[in-house]
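Removed from the display is one protein chain of the complex; every other protein chain stays in position.
On to chain A.
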Amino acid sequence: MTARLSTPDPRTPWREAEFCVLDLETTGLDLRRDEIISYGAVIVRHARIPCGDVVYRQVRPSRPVSASAVTVHGLRAADLADAPPIDDVLNDLIGLLSGRLLVAHAAWVERAFLDRALRSRGRRLGRLVVDTAALLRAARLADSATGREPSLEAAAQRLGLPVHTPHHALGDAFTTAELLLVLATRMERTTRPLRLRDLYRVSQHHSA
């Protein structure tokens, strides 16, 4: 039995909670076999993003980076030769995620990779996760016709937000964090105070 990482009380108003907004780059998209090669983490605290608290790390995978993945994020095996293996960064990841609510864009990808990585420590993610792609669908800001996850970049542009280096784990995590601020602020129009469980429910209801 694996122990879940601690998460904040779901009744906490979102403006009083801490979030960890995470984005991963991987060797490919096979959720069972591919591995994490970099992660970017952005903290949201009191509904603000402190730019000094961001984290970006690269990880050396035990399998090659697929050609299609390289064309997306540009990271090759040679770029990662000096990076630590995943086991060396797990404590850092656990520290980032404990006591915070995980936020990711198309979060099921992050959940799958993280849970698999955490298994070696007998841990897994908390039950509550917020997915900005789902929040976009809920706000009818996603292009539903394609059937695919709404593009982070396109959503940010549509909302007039600055887009940070796309397809870079930290750049995408930061854009995702901005998306969270906007979408949660908009949800406050109808739900006040907006609590973590509200974000989670909407996220669940509109998951892909």
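Definition applied: contacts are C-beta pairs under 8 Å (C-beta built on N, C-alpha and C of every residue); 3 or more make two chains touch, one makes a residue touch a chain; residues count from 1.
Here, contacts and distances are computed from a predicted model.
K.L.:
Missing chain's UniProt protein name, "Cyclic nucleotide-binding protein", "XRE family transcriptional regulator", "Spermidine/putrescine ABC transporter permease PotB" or "Thiazole synthase"?
P.N.:
UniProt protein name of the non-displayed chain: "Cyclic nucleotide-binding protein".
K.L.:
Which listed residue, A:V54, A:A77, A:L141 or A:A154, touches the chain dropped from view?
P.N.:
Selected residue, touching the omitted chain: A:V54.
K.L.:
Thinking of the whole complex, not just what is shown, which of A:V70, A:A154 or A:L181 touches the missing chain?
P.N.:
A:L181
K.L.:
Of A:T2, A:T165 or A:T191, which one is in contact with the hidden chain?
P.N.:
Looking across A:T2, A:T165 or A:T191, the contact with the absent chain belongs to A:T165.
K.L.:
Pick out the residues on chain A that sit against the missing chain.
P.N.:
47-52, 54, 160-165, 171, 174, 177-178, 181-182, 185-186, 188-189
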